[in-house]
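Here the complex is missing one protein chain, while the rest keep their positions.
Moving on, here comes chain A:
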Amino acid sequence: MTDFAAMLQTIKDKQWSLADIDWDAPGAETMTDELRAKMRPFMADLVWIEHIGARGFASLARKAPTPEIQEIYRYFHAEEQKHANAELALMKRWGMLDENGAMPEPNINVRLAIKVLDDFGDTLPLTGLATLIPLLECALDGALVKFLLEEVTDPVCHQVFKHINSDESRHITVDFQVLELIGAGPRHKLLIETIGNLKPQVIIGLIVVFVPLINKMRDNIVAMGLPENKLYNAVKRFASVGSRGEHTKRIPAYHVLKAQAAMVVDRSHAYHKYLADPMVKLTSKIPRRLLGKPQSWTEEITHEPVAS
């Protein structure tokens, strides 16, 4: 059995702060005007994905199976917020923010994800959310961060992402260890939670939010002239790490998302033609005012290392 108490101590020992980084150090000049224009929407997406990842961990903390895992998720919630803050600080360093230093507007798919998390995040059963989060982390975080480090030479960016990658590796380790723990539980409990996952709002939420979110990200990566393999390799990691576990395969939600991941990486699959691509188009037509005002957690982001 995994020692979650030891992991919690490691997480506490490895904390870092935006104040540890010299945000005025040389290197910002490596961001050319051309690269800045290309990277700005990408960075805005990345900041928002970290930010909604943070919200996902906040919901997970409410359902953690043990007090240690609850505390780990509490830290992960904060760490994802820290990543969003640090990436926003990088955007400021590179002159990607407007004069007020305001957070860039989220795209419609991110806005939908925020809406679903606000409305249903806390009521999703543990198995569903605990399976979805590592897929998002593998796919979006993994692929996007790799791409960023290949494109940008600024040493401060590399220093920041050394910390972020170290945090993310612990997130993914714990995510899959928790899946092992859940998978080792009684079969009737897994079955009940699976039925709980089959609520219409969950299924619709997954199709309307998650499917276009991941395809939209692929569109953005391709638009920047990058091979989409990067995203696909990251998605494959979800299945490969999950298959190493002994009990994870007992979780039905894991198989559903693994099957979806397999469809996502196969560009010739009908999934793209008949579901994902039309959903991207359809969601882009949703008027933002229909989604209402997001909850105030979306205002907690800051690029300031010090608050007084």
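Everything that follows uses one rule, which is that a contact is a pair of C-beta atoms (placed from the backbone, for glycine too) under 8 Å apart; a residue touches a chain by one contact, two chains touch by 3 or more; residues count from 1.
Assume contacts and distances are computed from a predicted model.
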From "STAS domain-containing protein", "Amidophosphoribosyltransferase", "FAD-dependent oxidoreductase" or "Cobalt/nickel transport system permease protein", the hidden chain's UniProt protein name: "FAD-dependent oxidoreductase"
Which of A:36, A:62, A:92 or A:255 contacts the chain that the document leaves out: A:62
Contacting the left-out chain in the complete assembly, out of A:102, A:290 or A:307: A:307
For chain A, residues in touch with the removed chain: 12, 15-19, 61-64, 67, 70-71, 74-75, 78-79, 81-82, 85-86, 118, 122, 295-297, 300, 302, 304-308
